[in-house]
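So that we are looking at the same thing, I have put the structure below in structure tokens.
With one protein chain withheld, the remaining protein chains of the complex are depicted in position.
We just call them A, B and C in the order they show up, numbering each chain from 1.
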Amino acid sequence: MMIIIMKSDVRMTEISAVIVRIEDAGFRVHLSEGEERTIIGVIGSGAPIDRDQIERMSGVERCVTVLKPFKLANREFKPSDTTFPIKDYEIGGSEIIIMAGPCSVESREQIIETAIACKEAGAHILRGGAFKPRSSPYSFQGLGKEGLDYLAEAREVTGMPVVTEVMEPSLVPLVSQYADILQIGARNMQNYALLHAVGKSQHPVLLKRGMSNTMEEWLMSAEYILNHGNTRVMLCERGIRTFERYTRNTFDINAIPVMKQMSHLPIIADPSHATGKWEYVSAAAKGAIAAGADGLIIEVHPRPEEALSDGVQSLKPEKFEKLVEQLKLVAEAVGRTIRNPS
Amino acid sequence: MMIIIMKSDVRMTEISAVIVRIEDAGFRVHLSEGEERTIIGVIGSGAPIDRDQIERMSGVERCVTVLKPFKLANREFKPSDTTFPIKDYEIGGSEIIIMAGPCSVESREQIIETAIACKEAGAHILRGGAFKPRSSPYSFQGLGKEGLDYLAEAREVTGMPVVTEVMEPSLVPLVSQYADILQIGARNMQNYALLHAVGKSQHPVLLKRGMSNTMEEWLMSAEYILNHGNTRVMLCERGIRTFERYTRNTFDINAIPVMKQMSHLPIIADPSHATGKWEYVSAAAKGAIAAGADGLIIEVHPRPEEALSDGVQSLKPEKFEKLVEQLKLVAEAVGRTIRNPS
Amino acid sequence: MMIIIMKSDVRMTEISAVIVRIEDAGFRVHLSEGEERTIIGVIGSGAPIDRDQIERMSGVERCVTVLKPFKLANREFKPSDTTFPIKDYEIGGSEIIIMAGPCSVESREQIIETAIACKEAGAHILRGGAFKPRSSPYSFQGLGKEGLDYLAEAREVTGMPVVTEVMEPSLVPLVSQYADILQIGARNMQNYALLHAVGKSQHPVLLKRGMSNTMEEWLMSAEYILNHGNTRVMLCERGIRTFERYTRNTFDINAIPVMKQMSHLPIIADPSHATGKWEYVSAAAKGAIAAGADGLIIEVHPRPEEALSDGVQSLKPEKFEKLVEQLKLVAEAVGRTIRNPS
Partner (left out) sequence: MMIIIMKSDVRMTEISAVIVRIEDAGFRVHLSEGEERTIIGVIGSGAPIDRDQIERMSGVERCVTVLKPFKLANREFKPSDTTFPIKDYEIGGSEIIIMAGPCSVESREQIIETAIACKEAGAHILRGGAFKPRSSPYSFQGLGKEGLDYLAEAREVTGMPVVTEVMEPSLVPLVSQYADILQIGARNMQNYALLHAVGKSQHPVLLKRGMSNTMEEWLMSAEYILNHGNTRVMLCERGIRTFERYTRNTFDINAIPVMKQMSHLPIIADPSHATGKWEYVSAAAKGAIAAGADGLIIEVHPRPEEALSDGVQSLKPEKFEKLVEQLKLVAEAVGRTIRNPS
């Protein structure tokens, strides 16, 4: 369903050409001739027509699509919230889920120590990167397979499910063996080969928003995963890139109510990346819960000044523990709960 | 205090020239010759040196300024929070202040009816535009002086203090007679003649952030006002312009903790402009309070579908009343209160 | 003329309410009921309807406006290029106009020396700021009235017309006595009181694009001036604010062909602000001419390392002279000319 606005100086032959094209595709046409513009409405159903193609036809000023381009992620087609369990926890329900852990898995001791501290502080799910996307080829790139092994050990010790990033299609089977949730990082939000691979895996996915992707593009990327029948997808708002320089990213908190309205998928906020400085993480985390987020993913490191990545935005376990206490109050204020980890 | 990084192929004569310039201005120099770069530290005090001028000198790669360019707004120089009374309310204290009302004053009846409804719902201060900045010369530009008269009447009826926008220096005296708080709109954040005028007026000011101004520029604009000895300045975050199109602006909630850290001035959030759609206003308002805002300014209109401006982002009084109830819970969760209007 | 897209679950009463509203305003309605959406076309003429108001009506999903909101600046309504003379030069014609001079007028000697050098190098019009908008209240704010006097003297000596910025409505009469062209700076693009004032002045205007204003908003600001019957308006692209940090602004060169298509007004490029570094000015200037700009405004300073503002982006006269020689070749390559100053 589409509306085609013709140019002010359009000729009858141009209008006819558009109509023929549309009817050929199986649609019906609704012609509306105003004083200033002729408008062609496309109705019914037919073979897919590309908006682009129509906009290139002679005499056409622009096309307006009436429907959103995403279907499976669209709340119009599935009005009820999507929920699913991860271990004992329900994602997308009335309880708020807290994921916490270091940016990178740095050693066996570090991840186990941090996991224990996070769980004691109230976190439900353990985060930690084994494969790390880094702007520089000279930076620490993660421990890889070794990091996955340590994560598995930390899971065994604490009972916490694990979320970790997968960066390439060929590693999806391996990472899926270790991770309870596969994370798609911001830089890979439009890495379609990877989206297909995690879609096929049927594993739960945390899909981070690209740093300059629109909410519509974000839902289109979710669509790639959903299209494989993999419905266990969480959206994760982690800040967008703007002109502002005092913070690493700009936390687009508007995305929380917008996604809740547009889509049925759960939405998680990442206040660590969204601010980029530990001093601001608590404020952003509380804001996210008050605005309706279904969960948080927060960087915690026992000694941030020694972290091999993202130390500047990591909370120490004591600060994190205090934050969880405050989050419980905020959650309650908006009719939700944060239960103690099991 | 400044650090000057010289180019890798710098010559001794270029280094000398920079040193002479700096010492001429009365500063001392600290020379540090590394293998890869020579660095010149500027220490002590002297006549102001423009970073730009130094960066244009031969052999200079770049200059780094060590201190923030704002002084009066800087928390380093005034560690305690700035608070001041507006009528019976204290701005910047432990109580959260709610300003509400229509985008534009449209008629005597409209503004009085809305003021009464807002107060009943829990608002402390009445907002309403008499002079309206509009992108189009063909849009409703506000009732002007007549609007101010209606605002005065609404204030008399309800006892609510009034915040309203002033758009040009020559109108500051007039608007000051009617308004308890002068609003500087986003488009005028760098209208320096206007900043000087409201600075001189010694009237309380609500300074909105420009839609694409950095937090640093915002504080520099506050500095223009503070520099006149007018210390009753509130900062107002109202959303910034980004690539995202589902919302009118992107609410930069990070600005709340950042401003609290950088500055001693109170910070108010405007969830109506920050989202641009009434459906998202509640989420953004709750997020702002949870993140530490000192107050809110919210658009309320009894019949938004008839509003002459910004109806899409205005709440109906009933929705607003419900929101205030929820805000009280969120405020409490973060250790603050919203008291009933007096 | 407008298209209203109703929600998927719209009720008949909601559709009726919209129709009544539109017909009340004097328009006719064209109803198109598809399987998925009902669409209401608004045809004919009537009292202005605000898109916002309709979007707030129950059952409405969104409105699409068919016509551009600017009229006087729109090429559809005035197909031929706007041209007008400034002294012996024609703006907007086949000849390319070069404006050059220092960011700020700093002294009598400086502006006269620079004006002579610029003219010798091939510039037609002299630029120089007497009133300077500065982010910091502690920076040099320009010589004010004294600067205007020096500009007048430089004009007398060289015969060059003068373009200089006016920053507040009350100074328009004064600045108009001295300036051949009134410049509206980027920060004031939406300072409507100022736009009205320069509109009324009937003086030629150089309207800079705001650093984060869309091209549509820019043309709407031009509309404010044109609406006073002042048709001698030049648009000036001076770079927009983006996330990129290696340059001060991002030169939106696309604006040149877009403005040429959308509007009949002349377009000038400001490569000095658009790049923010003198090293890149030549490339941007040549690019602008090749892309179809009608003129350039370039910062030139005899001793940039001593400039009181924007030294980093100023060319020395010798570099500027070389640039003009290169620009002549580029102009010729695209069928235009740069004549020697008279």
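Worth pointing out:
By definition in this document, a contact is a pair of C-beta atoms (placed from the backbone, for glycine too) under 8 Å apart; a residue touches a chain by one contact, two chains touch by 3 or more.
The structure presented is a predicted model; accordingly, all values stated were derived computationally and were not measured.
The chain omitted from view is touched by exactly one of A:S8, A:S107, A:S176 or A:S212, namely A:S212.
Considering the full assembly, A:M57 is the residue among A:A25, A:M57 or A:V157 that touches the omitted chain. Only one residue in the set A:T38, A:N191 or A:S263 touches the chain that does not appear here, and it is A:N191. Interface with the hidden chain, as seen from chain C, comprises residues 212, 214-216, 240, 242-247, 250-254, 256-258, 260-262, 274-275, 279-280, 282-284, 286-292, 326, 329-330, 332-334. In the full complex, chain A contacts the hidden chain through residues 48, 50, 52-58, 69-70, 133-140, 167-170, 187-188, 190-194, 211-212, 217, 220-221, 223-224, 227, 241, 278, 304-312, 314. By the touch definition given at the top, chain B reaches the unshown chain through residues 1, 3, 5, 8, 30, 32, 34-37, 39, 41, 43-45, 64, 66-67, 76, 212, 241-243, 245.
The working rule: only the chains that are shown with their structure count from here on.
Under the stated contact rule, the graph of chain-to-chain touches is complete, every pair of chains being in contact. Legend note: the chain whose CA centroid lies nearest the centroid of all displayed protein CA atoms is B. Taking the mean of the C-alpha atoms as each chain's centre, chain B and chain C sit 26 Å apart.
Taking each chain's centre as the mean of its C-alpha atoms, chain A lies 31 Å from chain B.
Shared interface positions of chain A, defined as residues touching 2 or more other chains, are 212, 242-243, 245.
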